[in-house]
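Data block below; observations after.
Then we have subunit A:
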Amino acid sequence: VIAKQLTVGFAQVGAESAWRTAETDSIKNEAAKRNVNLKFSDAQGKQENQIKAVRGFIAQGVDAIIIAPVVETGWEPVLREAKRSKIPVVLVDRGIKVSDDSLYATLIASDFVSEGRMAAEWLAKKVNGKANIVELQGTPGAAPAIDRKKGFEEGIKEHPEMKIIASQSGDFRRSGGKEVMEALLKKYGNEVTAVYAHNDDMALGAIQALEEAGKKPGTDVVVVSVDGVKGAFEAMVNSKLNCTVECNPLLGPLAFDAVEKAKQGEKLPKKTIVPDKTYDQSGAKDVIASRQY
Partner candidate 1 sequence: MSASVLRAQNVVKAFQGVKALDGAGLDLREAEIHALMGENGAGKSTLIKVLTGVHKPDAGGIEMAGRAISPGSTREAEAAGISTVYQEVNLIPTLSIADNILLGRQPRTFGLLRKKALKKRAEAALARLGLKLDVGQTVGSCSMAVQQMVAIARALDIQAKVLILDEPTSSLDEREVEFLFGIMRKLRDEGMAILFVTHFLDQVYAVSDRITVLRNGKLVGEYLAADLPRLKLIGAMLGREFEEMEHLKEETAHSAPARKVFLETVNLSKRGLMNPVSLSIAEGEVLGLAGLLGSGRTEIAKMLFGIAVPDKGEIRIQGKQATIKSARQAVQHGLAFCSEDRKSEGLIPHLSVRENLILAMQASRGPLRLLPRKEQDRLAEHYIRALNIKTPNAEALIQNLSGGNQQKVLLARWLSMQPKLIILDEPTRGIDVGAKAEIEKLVHSLRAQGMSVLFISSDMEEIVRTCQRVAVLRDRKKIGELSGADIQVNRIMNVIAQHDE
Partner candidate 2 sequence: MYEGFFSGRVVGNLFGDNASLGIAAVGMTLVILSGGIDLSVGSVLAFSTVFIATLVQQKGVNPMIAIGLALMVGTALGAFMGFLINRYDLPPFLVTLGGMFLARGMGFVISKESLGIENPLYNKLTDFLVPLGGKASLSVPALIFLAIFLVGILVTHYTPYGRNVYALGGSEPSARLMGVPIGTTKVAVYAISGFCSALAGAVMTIFTGSGNPTLGVGFELDVIASVVIGGTLLTGGVGSQLGTLAGVLIFGTINTALTFDGRLNSYWLRIAIGGLLLAFILFQRFLTRTSALAR
């Protein structure tokens, strides 16, 4: 039998960062590789748009839908609609909260909380459980920001001498990281011994601020972050960043495996956690060449 070409809708959050672009590319490339007709929708950061896109996919009668949900809640109604139309839904990169987990086929994601915890653990080891930390949060209310904060706080709980002395939002932007760091350095000066950023971009911004304040990031002040984009590896090679917890955006292959299995009626595990890996300066050089994003 000649298999009919699959049509899959992909509801992406937006294109707000290199990480996001890498995720989009991964899914697009994989679709091309498997000869899947991919319908791509960019919600420009708005859940409303994303829901509209999913409903659009349902109306078009696609074979499956991949969603990178912008927030965790708010999906029940539209997913129920998808279920009624018997369209399997694969969630990527972050989970959702629904009362009925039969509403989606599977979730392929990193665990943001564990990322935060891993960053904390690595840092604790590095500084021997003693640090004054500046935390650069992501956009207020965003799931990764909430979870990475939660995980990190959990991680440092066992180390009473690790304190978060300031925690401000850099909005996941490089400029935000730099601006906040600049301001906090004026206030805390040499007290700051470590920086934890919710993403690499903010960390890279903070590194610039540290350098301009006459400090040596990576040496005077330990810098850890999450994501593992190419820029972070470059900074590690230059010994400016100490560690990044990889949050893998290359979910294309896994996502389409899941789509195909779901189409064939196979039972899928509800959750596939993409294991995150901690990279530090020692391994950075080997990885950097293979980084595409």
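On how the list was made: all candidates are chains of the complex that A comes from, given by their letters.
Keep this in mind: a residue touches a chain if its C-beta (ideal position, glycine included) is under 8 Å from a C-beta of that chain, and two chains touch if they have at least 3 such contacts; residues count from 1.
All of these numbers come straight from a predicted model, not from anything done at the bench.
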Touching candidate - 1 or 2 - for subunit A as found in this complex: 2
Touch list for subunit A against partner candidate 2, complex: 9, 12, 14-15, 24, 38-42, 44-49, 51-53, 55-56, 59-61, 71-78, 80, 97-99, 139-143, 146
